[in-house]
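A single protein chain has been removed from this complex, and every other one stays in its place.
Moving on, here comes chain A:
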Amino acid sequence: MATTEDASELNFGEDFDKAECLSCAEVSLLLKDKRDQMNDGINDVFEKALKYVNQFGGNQNSETIKEIRKLGQRQQLHQFEIASLANLAIGDLEEAKTLLPSLKRYTDEAITDMLNDLTNLKEI
């Protein structure tokens, strides 16, 4: 495994460089769909993942998810940043810059706007 991989620098190595990141809410939707089609053979890993994404993303509906994605694309955020912002309830500017250092390439105003937009979207 390459040692240069570092989420704070948006470096995910060759295999995950172009991979699509999914927020907990997105995974929750996909897994619930999948579970309804499966009759048997639900394994332990699937169960644990479903429980986790429901706990941390189960409250966002498909409309909210879509809007968060659109917002991310408009701001040209990295996939990883979009999913992280969707997953983590982030209160203010300093918190955002500390937890997701890659956001520092944006101005403070731009980050604050994004956080406000996200808060509004999540409340709907």
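Just so we're on the same page, a residue touches a chain if its C-beta (ideal position, glycine included) is under 8 Å from a C-beta of that chain, and two chains touch if they have at least 3 such contacts; residues count from 1.
FYI, contacts and distances are computed from a predicted model.
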Please identify the absent chain by the protein name in its UniProt record; candidates are "Si:dkey-177p2.6", "DNA-directed RNA polymerase II subunit RPB7", "RING-type domain-containing protein" or "Cyclin-like domain-containing protein". "DNA-directed RNA polymerase II subunit RPB7"
With the missing chain put back, one of A:Cys24, A:Ile68 or A:Met114 would touch it. Which one? A:Cys24
For chain A, which residues reach the chain that was dropped from this view? 1, 5-9, 12, 15-16, 19-24, 26-27, 30-31, 34, 41, 43-46, 48-49, 51-53, 55-56, 80, 83-84, 87-89, 91, 95, 98-101
